[in-house]
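Here's the structure, in structure tokens; my notes come after.
The complex is shown incomplete by one protein chain, all other protein chains being positioned as in the whole.
For reference, chains read A and B in written order, and residue numbers begin at 1 within each chain.
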Amino acid sequence: MAPTPEEHPNKAAFLLRVRSALGRTEPIVHMPDHPSLKSNAMRQQEKVRTIVARNEARRSPTLDRLARTAAAASWNVRRAGDAEEAASIVAEIAQQSGVKNLVRSAEDVFKRVNIDTALRSVGVSPAILASGRSRSRGALRDMAFRADMGVTGVSYAIAETASCAVIPRKGVARLASLAPPRLILLIEPEQVLETLDDFFAVTRLNRMQARGRATNYFNFISGPSRTADIEQTLTIGVHGPGEVHMVILG
Amino acid sequence: MAEVKSAEFKKASGRALRDEKLQHALEHVMEHFVGARANIIESDFGDESWESMRTRAAAIKQSTLEHLDYYLDMVDKSVRRNGGHVYFADDAAQANAIVLDIAKRNGVKTVIKSKSMVSEEMGVNHILEREGIEPVETDLGEYIIQLAGETPFHIIAPAMHKTRQEVSSLFQEWLKTAPTQDIKRLCVYARDALREKFAAADMGISGANFVVAETGTVCLVTNEGNGRMTTSAPRIHVVLAGMEKIVPAIEDLALFLRLLPRSATGQRITSYNTFVGGPRAPSDEDGPEEFHLVFVDNGRLNLLRDEVMREALRCIRCGACLNHCPVYQKIGGHAYGWVYSGPIGAVVTPPMTNMKVARDLPYASTLCGTCKDVCPVKIDIPRLLLHLRHKVAEGALGERSTTWMERLFVGQWHGAMRNRRALEGKANLGRLLTRPFARGGKVRKLPFAPMVSGWTASRDFPAPAPKSFARLWREELAQDNVHPNGMEQR
Partner (left out) sequence: MKVLRRLGVDVGFPEDQTCCGQIAFNGGFRSHAADVAKHFLDVFENEEQVVVPSGSCASMIKVYYRELFEDDPETLERAQAVGEKTRELSDYIVNVVGTSDVGAASEGLVTYHDACHLLRELRIKEAPRDLIGGVRGIELQEMEDSNACCGFGGLFSVKFPEISTAILDEKLKNIAESGAGAVVANDCGCLMHIRGAMERRGMNVRAMHIAELLAEDGTDG
């Protein structure tokens, strides 16, 4: 791992001025009282266990809730009974949109949901958006910008806000869910959490357990890219995908 | 630093009032924001739980400010642990120098920017341009503003004062696109133009909606996707953050992400939230190789130092106080003369820039209190405005700046109000002086009183009653045979 970057030379003086503006002369040594800061890994684990249990017990209403909030946030929501149906829904959407250039990420969900075969059967051949051996940074970027549809999985989906948490990693490029104008996200039932609180509690634990090797980056995708910057008129699809599909397994 | 034109408030607000097109846009947009916010809060939470969320958010932000040195240190350590760089800039000049240095070191030619109010404070675009580096705003509204060479009109809707025709001719001029009235088309033009920039840029600059101390995570809240582009496509990512942007724990974000979009645009959540705390991991497919977080003071210490004003730093820049302010609804953002407008602009501009230049701003409010009711972090804006007025009227020499007329008026009033007899004497004088101008109990014009002549331009001023209430009271009591103190005589 790269060495930790150095401290900025102005830091000490800056903090000193802040401190004196607050009327203190000494730095604070004990962590201020803030409940969600103080909970250690063990307590956090306990908390997350409860969250997971609750989510398991309430899976079915939570999936319904996700479908509802997603529809309200302009997602096109489809629910699939099984993996096979999910794959054919993806193919159907691609066909309907007249897609030519489809990219997908390389992640586990595609081992279960074989979209490649389904897509080929409708004449679309998916490409995997990953760097591989021969692909440079620029080539990956070009490929992403050329595509007219992206398909990826999610790490979590949050029913409260219809937010899909996408965590880039090996096989999951950031641009796969961002650059193409159309996007399909595949969601598996056990990835769905009820609330934002659930999500951040789980994320905190994941970071603690990753011991400094956690990813520095993740995104919520909660609907189509939109703007109302001209005359307050809602327009869909600016820099990100304007057409967004959510395929929920279950 | 961006120029402070707040001394022009009166003139500029007059211009805005006479601009019909602008009045139309203001009415439309404000109504939309106000309605959307009320609806989503009612449907999702109801008043009571919304209120308790505001209380909790206010407490978290206030406590963070009270321990700001501690949390700044915590962020610094977290981000560096993630492999990012952290800087501390006292003012705009230092912050600009830091950004410029990063750019030059890396031979940067094009910079893409996603919305950052701090960068507006710094005027960083200008600095980059001077060095031959092209800065490109990527938020559609900001992009329009940049092409027009203006400053943002509203915190979250920077170009709301521009019509589609104006945008079309701006694009014609700068992007050589065909004229169109179709807003969708205009968005496509901008998207295509900006796509090229995204692909070419070596550096992305973003603001920060929240900075989480324990994890070093910067949270960006956007709708268009430009925030994601800025943090994904270029090789270097620089974050500019006011030093007050910190929340202690990652779990705090749940609360703030509920409050911010609902207060701002009436959305349940925005289309995108980006969370970034450092450079890409070696195994990542894409993403910036360098991550720099620049904390900026630039006058914020003046707010922090003053125990009353400190709470202004709780602001999460949602714009709700603007949207609900009767004054902002009429004059819009430019009259305030600096980066921040509306009620919160009136609060932070004088202490952050110059109390004398911005002396009109604390008075540019009816103190109606709506801002305080809608603020997601419960900033008591009217109280802060009154505090600033106190400084303008009676503060230290460097801050005080009233006119002789106001002092004369207050002096006279003061004399009268401590003593009923003096009051009645003055009132009698008032009756005498206004009589020539009074018709049917109304004063239509008071030419000799410059302080109130503006009032009588559009409203009648009630002429002093021929008899004071106290005198009527005495007379009535005399008839009823009661003693003036109210005790019936038996």
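Rule of thumb we're sticking to: a contact is a pair of C-beta atoms (placed from the backbone, for glycine too) under 8 Å apart; a residue touches a chain by one contact, two chains touch by 3 or more.
Everything quoted here is computed from the prediction, not taken from an experiment.
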Omitted chain touches shown chains B
Answer key for B:Val99, B:Val221 or B:Ala364 versus the chain not shown reads B:Ala364
Listed residues B:Leu17, B:Met117 or B:Leu175, member touching the removed chain:
B:Leu17
Residue positions on subunit B contacting the omitted chain are 10, 13-14, 17, 326-327, 329-331, 360, 362-370, 372-373, 383, 386, 388-394, 402, 406, 410-411, 413-414, 416-420, 423, 442, 444, 451-452, 454-455, 457-462, 469-470, 473-474, 484-488
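The rule we apply is simple: only the chains that are shown with their structure count from here on.
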For the subunit B and subunit A complex, residues of the former touching the latter:
25, 28-29, 32, 60, 63, 66-70, 72-73, 76, 80-90, 94, 138-141, 144, 157-160, 162-164, 167, 183-184, 186-187, 190-191, 194-195, 198-199, 213-215, 223-226, 228-229, 231-233, 243, 248-254, 257-258, 265, 268-281, 283-287, 291, 295, 297, 301, 304-305
Counting only contacts in the complex, subunit A reaches subunit B at residues 1-2, 4-8, 10-11, 14-19, 21-22, 24, 27-28, 31-34, 36-37, 69, 72-73, 129-131, 137, 140-142, 145, 161-163, 168-175, 178, 195-197, 199-201, 203-204, 207, 212-213, 215-233, 235, 237-241
